[in-house]
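Can you read through this structure? Questions will come right after.
Note that this complex is displayed minus one protein chain, with the remaining chains in position.
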Amino acid sequence: MTTPDTLVEVEHLCYAYPSRRSLIGPKPAAALAVDDVSFSIGRGEIVALVGESGSGKSTIGRLLLAMLRPDSGQVRFEGQDVHALGHRASRAHRHNYQMVFQDPYSSLNPRLRVGDAVAEALAITSDLPAADRREVAESLLRRVRLDEEIYDRLPSELSGGQRQRVGIARALAARPKLIVADEALASLDVSIQAQVAQVLRDLNEQEGLSMLFITHDLAMARRLASRIVVLNRGRIVEAGATGDVIRAPKDPYTRALIEAVPIADPLRARAKQRERVERLRGQFAAEPHPTTDERTTS
Amino acid sequence: MNRTSAPRTEFVRLPRSSSQPGFLALYWANGAARFGLITLLVILLLVLIGPLFVPFTPEQIDLSLKNQAPSLVHLMGTDELGRDVFARVLDGGRLTILVALIAVGVAITVGVVVGAIAGYFGGWVDNVLMRIADVFYSMPSLFVVILLVALIGPGFASIILAISAFSWMTTARLLRASILSLKKSDFVQAARGLGATDLRLIAAHILPNALAPIFVAATLGIAAAVLTESALSFLGLGFQAPQATWGGLLEEAQRAVISGGQWWRGFFPGVMIFLVILSVNFIGEGLNKAILGRKEHGE
Partner (left out) sequence: MSTPILEIDRLSIGFAAQNRVLVNEVSLSVQPGSATALVGESGSGKTLSMLAVMGLLPAGISVLSGDVRLDGASLLDLPPKARRRKNGSDIALIPQDAMAALNPTLDVQTQFELVLRTHLRLGGAAAKARTIELLDQVGIPSPTSRLRSYPHEFSGGQRQRVMIALALSCGPKLLIADEPTTALDVTIQQQILDLVARLREELDMTVLWITHDLGVVAGLADRVAVLRHGRLVESGTAEQIFYHPEHPYTRQLLAATPTLFDVEPGTGA
């Protein structure tokens, strides 16, 4: 089933966070954060992993990047099981897949000038002589549409969107084949989200960079991804081509996610809302507890 | 105020570049910190270049001038051998401060190494190192220091060893705690994801971000070291006569002050110790506030 066009294969991945030992009684059975998850990412493809908190989407990202070790199942990167590599080999292999983090305020070293952060990534992952690193780092900053003047600034002097692009430039320095973007747009303003999303799309279209786009936002997933994998509580509930999943969702959870995307059209949005509120009022009259659909996470 | 109308203040992320006061400005805005820094600099200047302007050496005996009260010639009076107290205070201060600095330097080095190893590698290594720190914490330090110096004999090295042996733990603990949290931060994960070695992660990413509280601890450590050295000398376990230190001068002054009423013998070394401790504490507190102040502004 491995074809030259497949970059990453995830097979029957299971992972449970180590549970706390209880003092008395048997060890509580750990709930699976990731439960028998399989999917693949083709070369030059953007796959969106869509789910809410607790869906296991971030855990899958970390398993894929070998930041976590699965309980069972495999992640194969170009056929190589990433968890079967030794410490040294794994370190040498890591540059192939890079992460873009959610929080632009903690993903950059506050004491490192942003250009130096990119240059450091070059120092770690390439044989580039030190003298050439600045030039290459500047070109990477330009690739994410940042002015190279930004090179000598500290992260605290940049906006969230700029920091996020520095994070992307740093990832690109490793010349990765795969970018895992874990809610990389979630903490940005909508208008900035669009700009950063455009940077990601250009990298994909112009350079064939593959991406796993982890998000809770179906609309953004639609903008970027050719395929969507929907997760709920650690399991894949639906997967398929983006258009199919959004136009004809099969799973009720996917439908709920689609319903939740705001409509930027006052009349239609109001009509929809009225419908929902009326439905809720009906429920309210029938049974006095309308929020039983809401999970209790405590 | 009720909770309904209390929004978090941190969500106002202010534009930083031009409006944000720098670290130095924040430090300087603090009156006590300013006082501490100026006082300490003046004292350092005095003990370093002051002796050039004093026409007496610290060990110059002139029995014809013994036990004189402060005058324009002898600013801090003379002792029972006619030695100039001012010259001796300056000379003793140099040694006291030097000992404190070196002892703190040793303690910080040990603390940083232990804390970094414990925090970064965790597991049993962490456990063993932190239990050792606990053991040192739980010993009555002054008593053990006295014992130690009594056993190996007083001297420059033994005094430094004695002081630093009981002052590295705070640094180690502070550093370990910040490393534990930094280790999980995204930028460290990012560097790890690039394939950075452990050494690079520690030296380039973790330590520089964990050092601020260490500087504060080090500054405060100087005060403690000055006190410990003075206590040792006062007990006669420090540097031996005729070498002067502030604690030693106090010890020599005991009888002169009590039975001879020669207040200047004890007053001046005592004031110097007091001023150094006070200013060092003000500086430490000022550094701390300036660091926190910058953190609040979203660094």
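We just call them A and B in the order they show up, numbering each chain from 1.
Here, a residue touches a chain if its C-beta (ideal position, glycine included) is under 8 Å from a C-beta of that chain, and two chains touch if they have at least 3 such contacts.
Since this is a predicted model, take the numbers as computed values, not measurements.
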item	value
Residue in contact with the excluded chain [from A:130, A:248 or A:267]	A:267
Option from A:31, A:89, A:241 or A:277 whose C-beta touches the chain left out	A:277
Missing-chain contacts mapped onto chain A	52-53, 159-160, 189-195, 216-220, 222-223, 246, 256-270, 272-273, 276-277, 280-281, 284, 288-292, 294-298
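One rule holds in what follows: only the chains that are shown with their structure count from here on.
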item	value
Rounded Å distance, chain A centre to chain B centre (Cα mean)	48
Residues of chain A that touch chain B when the two form their complex	65, 67, 91-95, 97-99, 101-103, 105-112, 117, 120-121, 124-125, 156-157, 167, 170-171, 173-174
Contact footprint of chain A on chain B as seen in their complex	16-17, 185-187, 189-197, 200, 204-205, 208-209, 298-299
